[in-house]
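As C-alpha cells, the structure follows; a few thoughts come after it.
Of the protein chains in this complex, one is absent; all others appear in place.
When the chains are written out, they are named A, B and C in that same order, and each has its own residue count from 1.
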Amino acid sequence: MKSLASDNYAGALPEVIEAITAVNIDHAPSYGSDPVTQRTKTLIQDVFGSKDAEILFVFNGTGANVLSITAAAQSFNSILCADTSHIYNDESSAPETISGCRFFPLPANEHGKLSAETVSRRLIRKGDVHYAQPKLLSVTQSTEYGTVYTPDEIKSLSEITRANDMFLHMDGSRFWNAAAGLHVNLREISTDAGVDILSLGGTKLGLLFGEAVIVFNKKLAETIRFRQKQVMQLASKTRFIAAQFEAILTNELWRKTATHANQMAQLLADGLKEFNQVIITKPVEANVVFAEIPLAWNEPLMQQIPFYVWQEHTNEVRLMCAWDTKKEEIRQFIDAVRNL
Amino acid sequence: MKSLASDNYAGALPEVIEAITAVNIDHAPSYGSDPVTQRTKTLIQDVFGSKDAEILFVFNGTGANVLSITAAAQSFNSILCADTSHIYNDESSAPETISGCRFFPLPANEHGKLSAETVSRRLIRKGDVHYAQPKLLSVTQSTEYGTVYTPDEIKSLSEITRANDMFLHMDGSRFWNAAAGLHVNLREISTDAGVDILSLGGTKLGLLFGEAVIVFNKKLAETIRFRQKQVMQLASKTRFIAAQFEAILTNELWRKTATHANQMAQLLADGLKEFNQVIITKPVEANVVFAEIPLAWNEPLMQQIPFYVWQEHTNEVRLMCAWDTKKEEIRQFIDAVRNL
Amino acid sequence: MKSLASDNYAGALPEVIEAITAVNIDHAPSYGSDPVTQRTKTLIQDVFGSKDAEILFVFNGTGANVLSITAAAQSFNSILCADTSHIYNDESSAPETISGCRFFPLPANEHGKLSAETVSRRLIRKGDVHYAQPKLLSVTQSTEYGTVYTPDEIKSLSEITRANDMFLHMDGSRFWNAAAGLHVNLREISTDAGVDILSLGGTKLGLLFGEAVIVFNKKLAETIRFRQKQVMQLASKTRFIAAQFEAILTNELWRKTATHANQMAQLLADGLKEFNQVIITKPVEANVVFAEIPLAWNEPLMQQIPFYVWQEHTNEVRLMCAWDTKKEEIRQFIDAVRNL
Partner (left out) sequence: MKSLASDNYAGALPEVIEAITAVNIDHAPSYGSDPVTQRTKTLIQDVFGSKDAEILFVFNGTGANVLSITAAAQSFNSILCADTSHIYNDESSAPETISGCRFFPLPANEHGKLSAETVSRRLIRKGDVHYAQPKLLSVTQSTEYGTVYTPDEIKSLSEITRANDMFLHMDGSRFWNAAAGLHVNLREISTDAGVDILSLGGTKLGLLFGEAVIVFNKKLAETIRFRQKQVMQLASKTRFIAAQFEAILTNELWRKTATHANQMAQLLADGLKEFNQVIITKPVEANVVFAEIPLAWNEPLMQQIPFYVWQEHTNEVRLMCAWDTKKEEIRQFIDAVRNL
C-alpha cells in the first residue's frame, strides 16, 4: 500500500540498492578512509562548487542537524529557528541535550519561512552574559510547509548572520526538492548564497539511510571530525552511505527523482483545486500539498491512502509525495475524493 | 584486498543484501511501526527467551552503548567498566557528553575481563553525594582481547549488580562470536545470566550497518523509546535494519558466520605457534588473535595483509578475522611469515 | 548612591549580618549536617506547613531553578514557561546545558502571567517520541512585571499539571513580595496551592547571598540531594546560608521587609500618576513599577537615581524598590521628575 503520509515511508531507489551492491566487495578501511567515501566527497565538492568543503556522512537528519549545531555554537549560545521548524518540534530535546544550547523560536511567516527582518529583531543583548548569545540561524529548505527559499532570500539571511558574527545552517532534509522546484543548481541555494553548513538529506529522497553534513565555512570544519564521533554519527562501514550519495549525484539522478515527486504534488494540487470544499493552504513549491478538507473526509480517504492531519482545529492535512508516488495513485486519490 | 585489521573492514553478507532487497517494496510506516520491524522484534524475543524484552534498532555500537547507559543511569551516577574497554577508550567522550555520568575504569585481568572481586572493591561510598554513585557495570562480550565471559562469570557479576541496586550492561558488538565460541545459545549468556541490557552488534558480524539494544530488565524499558529518539538513534526506515537482523537470526545464520570467523582465528593461531619468535598473548576464544611478533615483521607483513599494532612497546599485534576471511588468506599470511 | 535599578543592588539587612556573626563560632560539620541548618529546615517546614518538605540551601537563583528542573524532569522532557520569564531570558543556557531539556515559551498575558488555558493548549503530542514531552511548568511569583498570582490562579495551574502527570515549579526570587502584597501566609501560595517545588529567593530580600529550594512533592525529593552537589550548589559552610534564612523567618522579618519595599513601589506609582506624560503599564502588586516615560527623561533622571529601560521601543522603564529604599528617595525621584 502506498501512502501520502511521508516520503520516509517509501523504500530505496533501485539505483541506490545497485550502488550498495556494487561496493560490497572486498575489505575497505572503516570510518571514512575508504576510496568510495573519498571519491564521493570529491564529487560533492565538485557539484557544490566548493573545493574545500568538509563533508561528513551521517546516519540521520537529527544527527546531521545536531552535528551542525555543535560545530557552530558553544554551549552558552542560542540557536534561532522558525517556530514551525522540524529542529524545534520534532527532534525531541536532542539539540539541547547534546549541544547545551538554548533555542529561540522565531515566528515563521504564513509560508513557514523566516524573513531577514524577523531574524534581525531577535539579535538583542549582544555581550550580555545573562542572555544565551545567538550564534546560529537554522532554516529549512524546502520548509516544513513545502515552500522554498529563493537564492535571494537565503542571501538576505546570510548577510545578517555574517554581519552579526553568526552562522547560517540549512536543514536540507528535502534540499533536493527545493533545488528541483527552483530549477537551480545545488550550489545556487547553498555555496553561492552564503550558507555556512548544510544538513543534506538522503533518506527522504530515496536512500536506505544516510545524510551528509557539508561544511562550507572553514571555521566550522576545525573540530567537526571529532564531534562526528562524539555525537555517535560516524559509521564504521562508511562506504555504504557514500555509495548511495554517489548514486543520486551521478547524472543528476537527484533532480529526476525530486522533480518527479514535486510534479506529483503539483498534479495532486491541481486535481484538488476542482473541489470547492478544499482549500490549498500553502504554495506548492516542492513535493507536498497542504490543504484544508472537510473533517468527514479523513476516515474514508485514509483507508485508501494514508496521510497526516497537520492542524486539527482547521483539519489541514499534509499530502506528501515521494520518489515512487505514481500518477495513477494521485488519480486514484482524486477519484476517491470525487466519490465521497 | 582483504585484511586482518578489523571485522568492520568487511562488507555485508549476501543474505543481508538479499533481505534488504526483499523488504524494499511498497511503503511502510516509519520509525519502527512497520511489520518487518515488528516481526523481527518477536523473533528476537523468541531467540533470547524473553517475551517482554524491549528491542530497539539503532545505527551503531556507540549509539547502542550510550542509549543503554542513559536508560540505566541518571546523570549523577557513575559507570564501572574495564580500563581496557571500548566504551572507555574508543568512543570519544560520547557517553559522558550525552549521559552526564562519570566513568570509573576498573583494572581488567590479563585476559581483559573483570572479576566479581574487582567490581566489589569499587562499590564504595554509597549514599555519599560527593561521589558519583555507581549504577551500571558494563562488560564486553567477547572482550576487546577476544576472550569470553562464561555464563557463570556473567552470573557472578549480575549477582553483584543486583545486590547493589545496580544494572549490568553487556557491550556485545561481537556477542555472536562469544556465543559461537562457547557453543551456547544466545540466551545463556544474556537472559539467563542476569544481563539487564545488551548492546547487540550487527555491523561486525556482516550487516551493512545496524545494531540493536535488548532490554531484559523492565525498569530500563520505561523511557527508553524517548531516549532513542533523543540520542539520535531512531532510524526512519527502520525496516532496513530489522530485515538484516532477521536474516542473521534465521536458521542461525549468525552461528555459521561467527563460527567461521572464530575458526579462522584458531587456524591463524595454530599456524603462528610454529614460529619461535611469536608469542600468542591471549587465549583465542573468539575471532581474533593477539600476538607479539618481531617489530621488523610489521612492514613486510602489513604490505600483504594489513593489521593493527595494539601495544607498541611490546609490538603486540591484533589479527582480526571476519565473516569473509578465507582459509587461503590465513595460509597466505602464515606463508608470508615463513618467508620472512 | 541608592538606585531603582534592582533589588540586588542593595546590601544585606542588619539582622542578616548579625545572624551570620552569631553562628560564626566554633567548628560545625560541613555540607548541611550542622545544627543551624537542621533547625532552620525545621523552621521552614513549620512556616510552610509541610512537615516532610525537603529543603536545600543553594547559592543563587539560577542554581535554585536549575536544581528544581533536574529534580523534576528527565533530559528528554520539555519545560513550559512564560516567554517573559527570567528562566527563559536571563539565565543564559544554564537550564539546557545542565538538564538537557527543551524549553517551550508560552505567551504570557499583558501582566506577565500564564493562564491555565494557555498552558493547556500546549499539552500536545503526549507519548510522541519526536516531541520533547512536557513535564514541568515553571511560573514566577511575583512575576517579572511585579504582578502576583493569586492562590486560586496557582491552584488552577497545579490542577492542570497534576492532571497531566507534570509538576509545578515556582520561581520565587521575590516570593516574599508576592506574599506580602497578597496579605497571605507563605503556605497559601505554595503548599496549599499545589506547588511541587519552590525556588525561594533570599538575595533580593536582603541576604548577602543564598536561596533555598523547597520540595513539597516527595517524588522530587528522592535524588535531589545528589543533584545539589552535582549542579555545584552545595555550600560547605551551609550554616552561613541557613542562619540568614532563620533571621528573615524569625518574627516574620520577611513580611516587614517585603511590605516596606512594596509600599515604596506604591508610593512611587502614586507619585508618578500626577504626570500626564507617564503611563503606569502594569498593576503595582509587589515592589516594582513599570512605566512609559518620555525618552528625554532617561538621562537626567538616571544621573540622580539609576534604573533600567525595559522596552526600548516604548521607553518602558523598570523602577525597582528594595528593603532599604527610603521614602525620601522616592520623593527625591518624584521631585526630579517634576523639575524636568
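Here is the rule we use: a contact is a pair of C-beta atoms (placed from the backbone, for glycine too) under 8 Å apart; a residue touches a chain by one contact, two chains touch by 3 or more.
Model, not experiment: these values are computed from the prediction.
Of the candidate positions B:Thr37, B:Ser50 or B:Asn77, contact with the unshown chain belongs to B:Asn77.
Considering the whole complex, the residue from B:Leu80, B:Ala132 or B:Met170 that touches the absent chain is B:Ala132. Among B:Pro105, B:Pro283 or B:Pro306, only B:Pro105 touches the chain left out of the display. Of the options C:Asp26, C:Asp152, C:Glu299 or C:Glu312, the residue whose C-beta touches the omitted chain is C:Asp26.
The chain that is not drawn here is touched, among residues C:Ile17, C:Leu43 or C:Ala221, by C:Ile17.
With the whole complex as reference, residues 1-3, 5-6, 8-12, 17, 20-21, 23-30, 59-63, 66, 91-94, 97-98, 203-204, 208-209, 226, 229-237, 240, 322, 324 of chain C touch the missing chain.
Taking the whole complex into account, chain B touches the unshown chain at residues 75-78, 89-93, 95-97, 100-103, 105, 129-132.
Chain A meets the missing chain through residues 31, 70, 74-76, 100, 129-130, 133, 223, 225-230, 234.
Just so we're on the same page, only the chains that are shown with their structure count from here on.
Distance from each chain's C-alpha mean to the overall C-alpha mean is smallest for A. With centres computed as the average of Cα coordinates, no chain lies farther from chain B than C. Because chain A and chain B share one sequence, their contact can be compared position by position; here over half of the interface residue numbers appear on both sides. Centre-to-centre, using mean CA coordinates, chain A is 42 Å away from chain C. Taking each chain's centre as the mean of its C-alpha atoms, chain B lies 50 Å from chain C. Here the CA centre of chain A is 33 Å from the CA centre of chain B. Residues of chain C in contact with at least two other chains: 75-76, 100, 129-130.
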